[in-house]
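The other protein chains are all here in position, but one chain of the complex has been omitted.
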Amino acid sequence: MAVNGYGTIGKRVADAVALQPDMELVGITKTRPSFEARHAQEKGYPLYVAGEGKPADFETLGLKVAGTLKDLFAKVDVVVDASPDKVGKENRRLYEAAGLRAVFQGGEKPEVADASFNALGNFAACRGKRMLRVVSCNTTGLARAAAVLDPNWGVDHWDATLIRRGADPAESKKGPINGILPNFQLPSHHGPDVRTIFPDLSISTTAVVVPTTLMHVHVNHVRLKRAPPGSEAVLEAFRRTPRFRLFAAWEHADGTPQVMEYARDRGLGFSDMMENVLWDAGLRLDGRDLYFFQAIHQESIVVPENIDAIRAIFERAPDGRSSIAMTDQALGLRPP
Amino acid sequence: MAVNGYGTIGKRVADAVALQPDMELVGITKTRPSFEARHAQEKGYPLYVAGEGKPADFETLGLKVAGTLKDLFAKVDVVVDASPDKVGKENRRLYEAAGLRAVFQGGEKPEVADASFNALGNFAACRGKRMLRVVSCNTTGLARAAAVLDPNWGVDHWDATLIRRGADPAESKKGPINGILPNFQLPSHHGPDVRTIFPDLSISTTAVVVPTTLMHVHVNHVRLKRAPPGSEAVLEAFRRTPRFRLFAAWEHADGTPQVMEYARDRGLGFSDMMENVLWDAGLRLDGRDLYFFQAIHQESIVVPENIDAIRAIFERAPDGRSSIAMTDQALGLRPP
Amino acid sequence: MAVNGYGTIGKRVADAVALQPDMELVGITKTRPSFEARHAQEKGYPLYVAGEGKPADFETLGLKVAGTLKDLFAKVDVVVDASPDKVGKENRRLYEAAGLRAVFQGGEKPEVADASFNALGNFAACRGKRMLRVVSCNTTGLARAAAVLDPNWGVDHWDATLIRRGADPAESKKGPINGILPNFQLPSHHGPDVRTIFPDLSISTTAVVVPTTLMHVHVNHVRLKRAPPGSEAVLEAFRRTPRFRLFAAWEHADGTPQVMEYARDRGLGFSDMMENVLWDAGLRLDGRDLYFFQAIHQESIVVPENIDAIRAIFERAPDGRSSIAMTDQALGLRPP
Partner (left out) sequence: MAVNGYGTIGKRVADAVALQPDMELVGITKTRPSFEARHAQEKGYPLYVAGEGKPADFETLGLKVAGTLKDLFAKVDVVVDASPDKVGKENRRLYEAAGLRAVFQGGEKPEVADASFNALGNFAACRGKRMLRVVSCNTTGLARAAAVLDPNWGVDHWDATLIRRGADPAESKKGPINGILPNFQLPSHHGPDVRTIFPDLSISTTAVVVPTTLMHVHVNHVRLKRAPPGSEAVLEAFRRTPRFRLFAAWEHADGTPQVMEYARDRGLGFSDMMENVLWDAGLRLDGRDLYFFQAIHQESIVVPENIDAIRAIFERAPDGRSSIAMTDQALGLRPP
């Protein structure tokens, strides 16, 4: 397979593919030289020049170029498109012309692919499709949580306030530096996006942007259809599910700075935190009303989902749980 | 009257009292010299030394000291206590011993006073009490909004997510610098605090802290008992109420940075924004479900409420609306 | 006179002109409606539509339009150009065609005007010119300090590190949110820019950008030609000069957050701080080596300079000190 676009998501997917026993990374693409291109080279990933990039610009700097997009497409079965938002739509034509399957990211509209995808949410429905779209980081976080709550107790209605990070850590041109920016799209697009995975889910979402780079935080109020026996039962349901990490109060992971510190201690690639993060102390059940916080690492949460999307396309796993188990073991994520 | 504690709230209340036609500021208190003490002097506010402060420390620096707390208490009828959180509780004994009436701030527990106070919310019930507590900035913001929605359409249930500023602009020792900190008190104390004003209101609140100094933002979902005719009717109800400022989309006051820029343009004292801030584009009605953002300037929103609380104590205004009109005219706030 | 461009600088210059006894504000220009346009209207400033703006867009919203640029130009003698960086260069042709004098801002290149201007630095040399350019905020801060040090003790060499705010308070799209960005222009353009005022000054400057909105801070090391008698003599030289504000240690204005808090207490327009800010404790003299910090409020420091530049053009003041005294009294700045 190939990764088209070696940025925040692309470089992570490339590493993740390289770790899978049943996948082979044939190449990655860049449009201009950077420390990331150099590092890809050092890791042995063949580098193909995309877009307006010129091979000579790379070669002058000692970066070996394996070819162009066309060369790359001739060698692979599937492309993970991790190009900037909205560029994927244009790329789709290239993939179709080359007879390739493809995985797109959540920055594209749902129409870019045959279906939107979340491993816990709708793996079965996506098996055998040629083109899948992994939903965005916030939507993935909500869909994973819905995959726990809906089957167990039914969701009557879900209200989520999304407190979004202003920029990724290395996006130093973006603000805000000091202030809170409400998103006047009411409800925000995340609710409809979750329904690309769970079509019948009643969910409305509201978003604000704040001056931080680390993680998003979701403040959730879910009215369930059936009252769980207690908050511990809900916590345990999350704990038993892959791709959730719950922190106990004594661990003192009290906010997103401490959660990302934990991630650095743990030491997976890029110090990532690919799980939905919940806190035992940050969940309260009041009859059928469930309140809980969850934190979402915007840079990495969709990485394992991209891997599972490839398996869904090629029907290489019988169901979502099997694919998740393979993916997570290869990535070093602890099974539940 | 006197202001005990000349910090963020105290200095604003002192200026606000000085602007009222029916009140006289007799003095303010400080425990240590600072540019704020100097400025109080320049404005002609007699300075009394409180706590562990020593008059000599001030006089050495050319700051004239009018006396001690005891001297001040002998000259006034009422004290606005703007001392640090929890100190008010201890001060209450001093005020009682001196036969004084007092207004406390929301950092104190409700038991510090005979009643908790909000001008739009429960002025009538507070008339004639000797000791009142102005509820905190976030609670004041919620109570004002409740005073609009509850009489008009009834509140079935209110969910509010409070996105709190990490520190005031000059509190440079406090963080966080980069991160989101959930408040694990679920629901947060703000809901019960609103019920000190509206005892029957069904409200649950959740809070997070973010790295900004300017304003809090509330994300509200209110299920009303009766459906309003449309969102414009709700906007108009807010517009017709004092202490609300609604921004039209074309004004481009798109977030808290722009709102505080507007406040600087407007030029009231300290560049304050004493109103609840709503945005026309930031309110959506879906049957009985109302979603809206409001921004709260934590430093100043309670200032007019302190003035009204004094009037309630002395029964100097027949009702809340009359007191509000007097206060706001003196402060330069535009009537609705 | 007219203000062309009613943004951060323009709105301040408009207010400052309105306060001067010897100047008349005929109108301001805007290209699109905003809360700032509305506020200009409320203050009674006639509003002219500039650039691609359409009068109808304003009038629909109840904002009265007095005319176009052409109409405005027919009524004034001088324009303060406060349009975005580099646009002033194009505007110059319009001013010339209309036979107008003009004051430009420091975002333009020196060639835009007949001379670059700083009131303490080179008022005399600028008298009678038709077109002046007020140097940028950082350059103004350095030029003012040079106007104190150079005449008194001579400057052998000046090294300044400029720690720049990332964005103005309302520029919420700009970062960085978390990080320090060195400016690889070594030395930065500020040194040469100071030499447009003091041609012989040996100064080299280095700049970094940090995540704050309040003020710039300059870290200065000046090797003087003659050793001052002591640090107190240097402090006193700054104190005796207009447009400097020195904070004593006991005032506890320990950083830019506290300085801007002081500015809000003081209550000049926009809570501005138009003086160079120094700290008594932030200056050290070691023989001929002088080290000192100064903070610069990027939004307002050039405002009084624009007023003086107008007086220089029309030769309405015999020298810089006289103009400064008139300007500062009208603005409410304390004389030294």
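For clarity, chains are labelled A, B and C in written order, and residue numbers in each chain start from 1.
Note that in this section contacts are C-beta pairs under 8 Å (C-beta built on N, C-alpha and C of every residue); 3 or more make two chains touch, one makes a residue touch a chain.
The structure displayed is predicted, hence computed values, not measured ones.
Contact with the omitted chain, checked across A:P169, A:P192 or A:P336, is made by A:P169.
Touch with the chain that is not drawn comes from one residue among C:A18, C:A66, C:L94 or C:L181, which is C:L181. Residue C:V217 is the one among C:L149, C:V217 or C:A317 that touches the chain missing from this view.
Among A:N152, A:S202 or A:Q258, only A:Q258 touches the chain left out of the display. The chain omitted from view is touched by exactly one of B:P55, B:G175, B:P192 or B:G267, namely B:G175. Listed here are the chain B residues that touch the chain not shown: 166-167, 169, 171-179, 181, 211-213.
For chain C, the residues touching the absent chain in the complete assembly are 159, 161, 163, 176, 178-182, 184, 186-187, 204, 206, 208-215, 217, 219, 221, 249, 254-257, 260, 279, 281-284, 286, 291, 293, 295. Looking at chain A, the residues touching the absent chain are 11, 33-36, 38-39, 61, 169-172, 177-178, 213, 247-248, 250-255, 257-258, 260-262, 264-267, 269-271.
By definition in this document, only the chains that are shown with their structure count from here on.
Chain copies chain B and chain C are related through a rotation whose angle, from the C-alpha fit, is 180° to the nearest 5. Chain centres here are means of the Cα atoms, and by that rule the chain farthest away from chain A is C. Copies chain A and chain B of the same chain sequence form an interface built mainly from equivalent positions, shared numbers / all numbers used being over half. Chain geometry summary: the mean Cα position of chain A and that of chain C are 47 Å apart. Looking at chain B, residues 178, 213, 254-255, 257, 260 sit in touch with two or more other chains.
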